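A protein chain is absent from this complex, but the other protein chains hold their places.
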Amino acid sequence: MAKGNILFTYLLRLADDHLILSQRLGEWAGHAPTLEEDLALTNIALDLIGQARSLYSYAGAVEGQGRDEDQLAFTRPERDYVNALIVEQPNGDFAHTIVRQFFIAAFMVPFWREMEKSGDDQLAAIAAKASKEVAYHLRHASEWVVRLGDGTDESHARMVEALEDLVMYTGELFEKDPVTDAAIEAGFAVDVSALEDEWRQTVEQVLGEAMLALPEVGYMQTGGRDGIHSEHLGHILSELQYMQRTYPGLTW
Amino acid sequence: MTETATPLWEVFIRARNGLSHKHAGSIHAADAELALQAARDVYTRRGEGQSVWVVRSSDIVASDPVDKDMMFEPTASKIYRHPTFYEIPDDVGNM
Partner (left out) sequence: MYSQGLIGADGKTDEDEAFLAAFQERIDAEQKIEPNDPMPEGYRKTLIRQISQHAHSEIIGMQPEGNWISRAPTLRRKAALMAKVQDEGGHGLYLYSAAETLGISREEMYQQLLTGAAKYSSIFNYPALTWADIGAIGWLVDGAAIMNQIALCRCSYGPYARAMIRICKEESFHQRQGYEILITLCNGSDEQKELAQDALNRFWWPSLMMFGPSEGQSVHSQQSMLWKIKRFSNDDLRDKFINATVPQAEFLGLKVPDPELKWNEEKQGYDHGDIDWDEFWRVVKGDGPCNRERMRTRRRVESEGAWVREAALAHAQKRAERQAVAPVAAE
C-alpha cells in the first residue's frame, strides 16, 4: 500500500471512531439522569465531533479525490466504516455509557499523548488539542465509575453488568494489522499494543476504588477495522445518513 | 413521591487571571468533585473561565436584609473616607 493510502485508512479509522461515538453520545441530549450530566455528555460529544471533523478533513485532503468531511462521514456504505466495535455499542443505561466512555478515554489519553510525537505535523497538532479534551473525558468517566461502583447495590450491579457486556470490545483497541504496522513504519502512528499495560493499570486502579473488578474475557471481539461490525452500526447509519441518502448531492 | 434533593452549590468563576472570582450561578451535585465538574460543564462552555470555585449553598453565611440599615447605613456619613472630601488647590496638580 502506498503511504498516502495508509495514512488515509489510518485517519479514517480514527475519524470513524470519533464520529460514531459522538453520534451515540448525542442520543443522550435531553435524556441524561440530571440536567448537569446532560450538559457534560454533550460537551464530550462536541469534543468528539470536533476531532472527527479535523480527521475527516485531513483524510479527504490526503485522499486527494475532492471528498470533504461530510462526504466521508455520511456517504459511505456500511462495510466501509472502519471504527472499533466498542464505539458503536448502544448507550444502554447510564452505567453502560459510563463504562464505554471510561474504557475508551483510558485508551485515548495515552494514545493522543503518544500521537503528539507523530512525524506527521497535522496529526501531531490534532493530538495536542485532543489530549486536553480526553484528559477531561477520563476524569469525568472515572469519577462516575467510582460513584456508581461504590454507590447503591443497584448501581453496583448495573456496573458489573456493563463491565461484563463491554470488556470484550476492548481488545480491538490494541490490535495491530498491516495498516498499523505500515503506519508505524512510516513514523506517523502510535504503536497501540504498547499502550495496553498503561490502559490496564488506569482501569484497574479506578475500578479498585469503585469496588469493581475488570472481568476475565474469554475472547476479544474484533472486525471493526475491516468493516465487519455489530448489527448496531447499520441502525446508526440509517439515521446518520438519512438526509444525505434521501436528498443526494444537495447543500445543507 | 419527591426524591431526596441533591445538594445545591454556588459557582464562582475567575474569567481571567488578575480578576477575582465572581458568582456565576448554581448547580446541583452529590459531592464536591461532581460539583466542580458540573460547574465546569455548565458555566464555562464559552471560554468564560480560568478557575472555578464551588461552595455548598448551605455553607454560605449571609447578612439578613432586615439588618440592612444597621449593617450598612452608618457608613454613609463617613464621607472623610473618600478622597473628594479633602480640598487641595488645583495648582498642586494631580494627587
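Couple of notes before you dig in:
Per-chain numbering from 1; labels A and B assigned in written order.
The criterion applied here is as follows: contacts are C-beta pairs under 8 Å (C-beta built on N, C-alpha and C of every residue); 3 or more make two chains touch, one makes a residue touch a chain.
Computed from a predicted model, the values in this text were never measured in an experiment.
Hidden chain, full complex: it touches shown chains A, B. Residue A:Gly50 is the one among A:Gly50, A:Pro90, A:Gly171 or A:Pro215 that touches the chain missing from this view.
Interface with the hidden chain, as seen from subunit A, comprises residues 19, 23, 26-27, 29-39, 42-43, 45-46, 49-50, 52-53, 56, 69-70, 73-74, 93-94, 146-148, 150-152, 154-155, 158, 236, 239-240, 242-244, 247, 250-252. Residues touching the missing chain, restricted to subunit B, are 2-6, 8, 25-31, 34, 42, 45-46, 62, 64-66 (touch as defined at the top).
Criterion: only the chains that are shown with their structure count from here on.
Here subunit B touches subunit A in the complex through residues 6, 27-30, 33-34, 37-38, 40-42, 45, going by the rule given at the top.
Only residues 34-37, 39-40, 43, 136, 139-140, 143, 147 of subunit A touch subunit B when the two sit together in their complex.
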